[in-house]
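Note that one protein chain of the assembly has been removed; the remaining protein chains are unaltered in position.
The block that comes next holds chain A.
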Amino acid sequence: MRKVLLPSLIIIAAILLVLRLFYLQIIDDSYKLKSDNNAIKIKYDYPERGYIYDRNGKLLVANQPSYDIMVIPRELKNIDTLEFCQLLDITKEDYVEKIAKAKVYSPRLPSVFLAQLNKSEFAAFQEKIRKFEGFYFQKRSLRDYQVNYGANVFGFITQVNEKLIAKNPYYNSGDLIGRQGVEESYEEVLRGIKGVKYYQKDKYNREIGSFKEGKYDTISVQGEDINLTLDAVLQEYGEELMINKRGGIVAIEPKTGEILALVTAPSYDPAILVGRQRSKNYTLLYRDSIAKPLYDRGLLAEYPPGSPFKILTGLVGLQEKVIDEQTTFMCHHGFSYAPGRFMKCHGFGPHQLHNGIYNSCNTYFANVYLRIIGKYSNTPFAVDTWSNHVKSFGLGQFMGYDLPTGKRGKVPTSNTYKKMYPGWGYSGKTIISNAIGQGEVLMTPIQLANMMATVANEGYYFTPHIIKKIQGQKIDAKFTTKHVTTIDKKHFKPMISGLFDVYNLGTASSLRVEGIDICGKTGTAENYAKINGVRTKMEDHSIFVAFAPKDNPKIAIAVMIENGGFGATIAGPIASLMIEKYLRNKITRTDLEKRILERSLQDRYAKLGGQSEAVKQEMRRRDSILKSKMIVPKIIIDTTKH
């Protein structure tokens, strides 16, 4: 037995060691991670972000160097806080708070201590940075805006948030990312690809050479420059015209679907969202829930389109052969479509399609709509037929344009009405307000502009887009694919002629531009706001849509002015000024221009001022057919949608 003791001990000991090894090396994999944190230092090489040009090659957005002060809390040693804070112009409390925050993130890993200092802010600190062990700087490039407009189109650059870091492995804490506008939708193109260098480090955190001879290192890829479809001159002019107004302008080149101008008002100078002031300014913009400068009205404001929608009513009527150009309806300042139900109209006398359009006769289009819905004994089927025609103009859907925000708008279907009127049937008369764009239909300005582009093209459109060229890359094929409507080409001619006479004989006759044939349509959306708890009718939203020239159209435009009153008073002039600016690059009617530039609606908006939110801002269908139903526009700034 004595012989067995030592061999047994050896074998037991060996088993013990192997079990321990198995536990350390195979079962518990936390050591692997610790080892990487321990020994490998990753350095990123951030490429310069791509420049942004307009359609004519004018530089809009470039870059400027900026500096992030980084801190590794564990390595802080004997910091002269007083001097440090003075150099960076921060308070002692700031310092303590930021260090504490960095420690919570990780005592061992670098955190951004102070982000985005510009050259002059950084200069003084740079000389002394050696004195502050544990701090170092990281050079970045920040946006340098060459223009003071287009903020809503560009979007901005910000630090990536923790949620995205967790979701997208490309980003690390402190990385910059495009938010909103083209900075967001073309983030991957503009940012390029950052280079990664792995360094082996030793226990003192010193680099001792590259890791595995740079086997895993990658070289950064420059961000690509992009050309927008935007016309810088037109964009700037549009923003100028919108000063002291609220609303949106969308201009599209009908032949291509290129967005020439995308204006929202109020807007802001994109430069205020750069550098150290960014976060303060952003908060100010974000908190302004009444004027909502971050809310792109051109893309997001959904309203009942009003009169411009009559264009589609007419076109569907022609297509469904329930009317022709000669079909006549009599108007007696309105239309009594049921006992006690009366739709007002400013027109009087016999109306055909042509004068129905330029006089914007409610009676005429109500009758057309009744015929469309009455064509089939199966009302839901008739509604869906109408709905599909309307949808073929890009309505009631995200259009697929390359900007990160948007709204669907709304085109009702038989399902909509099944839910609205459960248990009892409905007829064309029940939903007649759709005829004049005051029913369940909702449209955004970009949808209105696209509708006009489609009419200008006599039946097709290209998905609106903001990208013209990406360095070395064709733009997405979906922007060069024709979308053809369900309306035959021949039906557009009479409609266009009617729209042309809106300027000659109709509601916009005062807005004619000598030498340019413009086709357009006024519109008005009633709206209400709660002021001191009382629901008060506000000045109508002013809507105007147009395209020009009549033959071979170059521009289609939609203008929406919140509380702008009758369509022809503010929205109409703005549309015609924009058209003239774009087609001629100069303005002949300087008096009109001056009047519009000086026109301020701030007194009207001031009434809303006491109100906390535009949530309370209400809109209502204009007609009295149904009991007033409130449509409450959402004010959530939708930045997440793609």
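Definition applied: a residue touches a chain if its C-beta (ideal position, glycine included) is under 8 Å from a C-beta of that chain, and two chains touch if they have at least 3 such contacts; residues count from 1.
As a convention for this text, contacts and distances are computed from a predicted model.
**Student:** Quick one: the chain not pictured, UniProt calls it what, "Predicted Zn-dependent peptidase", "Rod shape-determining protein RodA", "ABC transporter permease subunit" or "Phosphonate C-P lyase system protein PhnL"?
**Tutor:** This omitted chain is identified in its UniProt record as "Rod shape-determining protein RodA".
**Student:** Any idea which of A:21, A:82, A:330 or A:606 touches the chain not displayed?
**Tutor:** A:21
**Student:** Taking the full complex into account, what residues of chain A touch the chain not shown?
**Tutor:** 2-3, 5-7, 9-11, 13-14, 16-18, 20-22, 24-26, 28-32, 34-36, 38-40, 200-203, 208-209, 211-212
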